[in-house]
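Complex shown without one protein chain; remaining protein chains in place.
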């Protein structure tokens, strides 16, 4: 298929999404969860939770702007003592493994330990898992601090479950032998990562988000799928990172599962809307931040398409 | 107040600002200052001053783009020897304390010393003051290099006056016991920081900018207040940082007080205009850079709303 056909297809998709948005009057599968998700957004805007972030240099700006747009306050640091100090005063901590420096080998586990010891919710984004040796050592270290929320693409979630050797069924184990990350891209499908995600959630006692065309959010017993968004979200760097950063904002005001579902719903809703107001990845990113800022709290839970027990 | 009401209020505010912009035919309090401010922008565009920056990783891109949009040239470095070399050839230096690395403990004071010794104007943004110990040590070190312009929010300015123990009246001292920074946010009002700002200005012999709804710019004897801008400026990361970076561009062609007032006027004017051309924080940032680029030099001094002696 030529790129021109690809673009034509993308435009057709955008139009379909615009119509889908109008018709999204689907039944909400779980009114209690829907209500908690709406309430989480109301609380974020009321409380303006401060999130401390140790995050990668490529997307720092986008992460901070997404955290501000949704209603939080953002502060990024590198140094160990500063990460610990900020975590101590913040409502939540966000750790993203993107562009590591040598100092991160000490700073990241130190901040995570403060979060764990003070019961401050924290979100881990294991982006880049598999590149180099230091990254693996840090991630192994972090298992003991049990992240409140883990967010990754399918390959990253499978690779993390495998690295941490969380108990899985044989079928799940087979899938987890894949988890081949290609740079920062997934080579696996979201559905292939559900077993690994649930196993991670049972291990941490928190929530796990698998990002993809349909997002999946798992805890120990449930999988929620969230639809919408736009193909352009994979054509702009940082949509995954900033989703993790926004999940940390929500985790400052809501329980891990609700926070993760709320963040995913907000992203899918804002992405769907932004696609109708942009003509490519550059204008899409700006329109996305606009949409995130002006989301109606009552509308984001519409993005939940199914809830299953596992 | 719900977020929806908040958004409605924000829209009402934007509309009011748009009208305010049309009606801004106010008397200029000080024609000489107004003329110097206009001239400063003309000179920036004529001379294209090169500013060396040691600045934080979150907003580097925004700082550089704002410096280019106003008419300057931008170069960012980390390493001590490079900061010194660039300061030596540049028209001004900008130092922002945002996301410190261990190397900054040596690099920042070294560049500031070169600026001080070569009479190169330099701007200090003490963002994050209060987080961790290294930040405080560097800031203490910088007092001796007497920054030409200091820019911060109210809490940061109060905290810096307190850290440097600049002489203040009892009333001012009382205020200065506050200065509680929350991450990178202010918990104080601009008016509460005027005494601290003037005390800092007497100490450095330069100018001090306090950013807020109304900006205040002080030197040893005067306070100018500058109005306009948009509530969206606090919903995008880097408006404070890039204002400091733009003040450094102006400091390359004008005296400290005029440079600080000109930067503040340019930001308030461009912010007011951008608010009428955007639908949220994403499009606002792009519209702001457009507005900064196309400012008319004769119009920015309109933003001065009062000049008081202290």
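Order of writing sets the labels: A and B. Residues in every chain begin at 1.
The rule is short, and it goes like this: contacts are C-beta pairs under 8 Å (C-beta built on N, C-alpha and C of every residue); 3 or more make two chains touch, one makes a residue touch a chain.
Just so it is clear, the structure is predicted and the values come from calculations on it, not from any experiment.
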Key: Listed residues B:77, B:168 or B:243, member touching the removed chain   = B:77
Ask   = Where the complex has a chain not shown, which of B:30, B:61, B:141 or B:185 is the residue touching it?
value = B:61
Query = Hey, which chain A residues sit against the chain that's not shown?
reply = 2-4, 6-7, 56-59, 61-62, 98-102, 128, 131-135, 182-185, 234-238, 278-283, 285-286
Touch list for chain B against the chain that is not drawn = 41-42, 45, 50, 52, 57, 60-61, 64-65, 68-69, 71, 73-79, 81-82, 85-86, 89-90, 101, 103, 285-294, 296-297
